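Note that this complex is displayed minus one protein chain, with the remaining chains in position.
Letters A and B mark the chains as written, and numbering starts fresh at 1 in each.
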Amino acid sequence: MEKYDVAIVGGGSAGLAALKELSKLGLQAVVLEAGKPVGSKSITGGILYSKTYMDAKVHNVEEVYENFLDEAPVERKITGYYLNAISGNKVYEVDLTDAHHYQTNFAYSVLMVKMNRWFAEQAEEAAQKMGGGIVSGVHVNNIIWENGKTIVETDELEPIEVNAIIAADGVNSEVALMTDARKKFDVEALYQGVKSVVRLPEDIIDERYNLKDGEGVAHLFAGDISRGHNGGGFIYTNKDTLSVGVVYHLDSLIKSAIEPYNLLDSFLTIPQVSNYIKDEVPFIKETKTSQRKSNYE
Amino acid sequence: MINIAVMVKLEPDLSEGNVSYNADGTLNRSQTKSILGAHSAVATKAAFYSKVLYDANIKICTMGPPIADIALRQAMEICDADELHLYSDRAFAGADTLATAEAVKIGIERMGPIDLVISGHRAVDGETGQTGPQAAWKLGFNFLGNVIRYSIDVKNKILHATRLIEIQGLYNILEEIECPLPALIAIDPSYKEHYTTVSQRLKYVRLQRNATKKIENYKQHLKVWTAKDLNVEMKNVGLPGSPTIVYKVEKVPRAKASRHTKVIDVSKDNELNDLSKKLVEMLNSK
Partner (left out) sequence: MKYEHLFVVFEHDDGHPANVSFEMLGEARRLMDVFNKKYSLNEKVIAIILGHDIRPLCEIAIHAGADAVIFADHPELRYPKTVVDTKVISAIVRDKETVAKAVQISEDYIKPRYMFFGADAIGRHLSSTVLAELDSGLASDVNKLVVDDVTLTHEHKTKGKPEKYDKILFMYRPDFSGFLWTQILCLDNKNPEISHEFSPQACSIIPGVFQPINDESRKGKIIEYEPTFSGKDLRIRITKREVIKSEVPLEEYKVVVAFGRGIKDSPESNIKLIERLARELKAEVAISLPLSKQPYNISQSLKSTYFIPARVVGTSGKKIQPKLYIAIGISGAAQHIVGMKDAEFVVSINPDPDAPIKDESDIYIQGRMEDVLPALIDSVKKLKNGGR
């Protein structure tokens, strides 16, 4: 049976970062990703942060990927962060930019599929030097411990023996369930996000949001927009698109049984929101939903 | 070390957007792009399997005009080929399959020891499917056609293949067959890639990356051979070496109508209803 140091299940940004780090440490690691290509099943709002906390250590993206600031396909550097509280047809805008910048090295709006593709290229290059890499279109269906060995089984390929497994397959981790490593989350602990990416020419974004030189802004929306549910909406500026979405507490959605795309639609039609995105040309028609345990968009 | 040769061909690109048809349904060759033929691409993928599994050395060859090197480049991208060979000479022009097979046979003999030659099922134009088996015969290699899967017993130099045999009016047969190398196999369009381990998949990706880099300088790996370079017998290649000629090309005359045709207009409700009735009737009948 083939043997590898680490199997990383899931090739989203977490799994790919793990692959890069482990390869740097000289280990032979393999990402097993069910989707094709790798990273295409990820979804995010989203904004990618680099932080320096006073009393905590994080591995920032530019430390994991040394060439991040020079080469990564980021969208815009977020220089403004606003919360819009909406009541009826009134809106109260709160400038949270300073709070947003606190302990932050930088923040960039990103499109995750594009970003993951880049992460994958970097991680794979590093991994291949160690005899590891990324295998996509492969679904892990079982993990066995027997005779002191750990064996990972998949639908498509012959099983492999590993010394460690990293479950990077998201909030609804199958690996966590398979191995009892973590019990399933209660509904109350989960959020549901829905987003759409709409096309808007770069110069119009610059003009409408008063931006220049690759700057970007993030707008959050709360209040009447959520129709009595717990949650809110967001608009992030990308280079020539906008990420527009809503995030809600899952339990509140279930209580009054509403489809996520309806929430997104109603968000988009709010006059204060539609002003920001008018003339938009949606180019990703379907929206994906994901459940996340996270306090960040 | 396993040495593999792949016979490929530059053919018209029949995909929508690239192909151009005349009003009468015939191909407008001058307006249609040329690319690595679809079956040649499958044959190349099949060769790549040996590179991943056995670290095989792959040499791609084609007989054609100077621009046929595009086909070789595309093939190199698919299988991370080690050498590209183009047999190009006015003397080869007009060759039918026997004369082509002769030129290719000599080309392959000049490659040094070859264990396995892989050819496609047939070209999208021409479509005879003869050149592969005829080259095999001239080389004195074993020949297996309609191969949908294969593997090599490297130690004993034996080829194991799975063949799909479809005969009209009879059943289909799946056959497992083995023969000693050297051999030539014609790959069936139903050939499916079959990588079953993590290491094979990783190697696949690694070699593909390598190939993408390599084709930027593909000409460094390309050798163009003239008839003189190959030292062929001139009377055995090209038009002189072709037993067959194309005598005439004509439109297929329209066959006489064999049924009495009723033309209907579905915008007329009664005609549409009559038709649906007939269809549902046939569906429900025994």
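Heads up, the rule we're going with is that contacts are C-beta pairs under 8 Å (C-beta built on N, C-alpha and C of every residue); 3 or more make two chains touch, one makes a residue touch a chain.
If you're wondering where the values come from, they're calculated on a predicted model, not measured in any experiment.
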| item | value |
| --- | --- |
| Which displayed chains the hidden chain touches across the whole complex | B |
| Residue in contact with the excluded chain [from B:M7, B:I35, B:L86 or B:A101] | B:A101 |
| Positions on subunit B contacted by the hidden chain, ascending | 14-17, 19, 21, 24-27, 38, 96-98, 101, 124-125, 127-130, 132-134, 136-138, 142-146, 164-180, 186, 189-190, 235, 239-240, 242-252, 254-267, 272-273, 275-280, 282-283, 285 |
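Note that only the chains that are shown with their structure count from here on.
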| item | value |
| --- | --- |
| Interchain centroid distance [CA atoms averaged], subunit A/subunit B, Å | 44 |
| Of all residues in subunit A, those that touch subunit B in their complex | 2, 4, 30, 32, 124, 128, 131-135, 138, 156-158, 160 |
| Complex contacts: residues of subunit B adjacent to subunit A | 195-199, 201-202, 205-206, 209 |
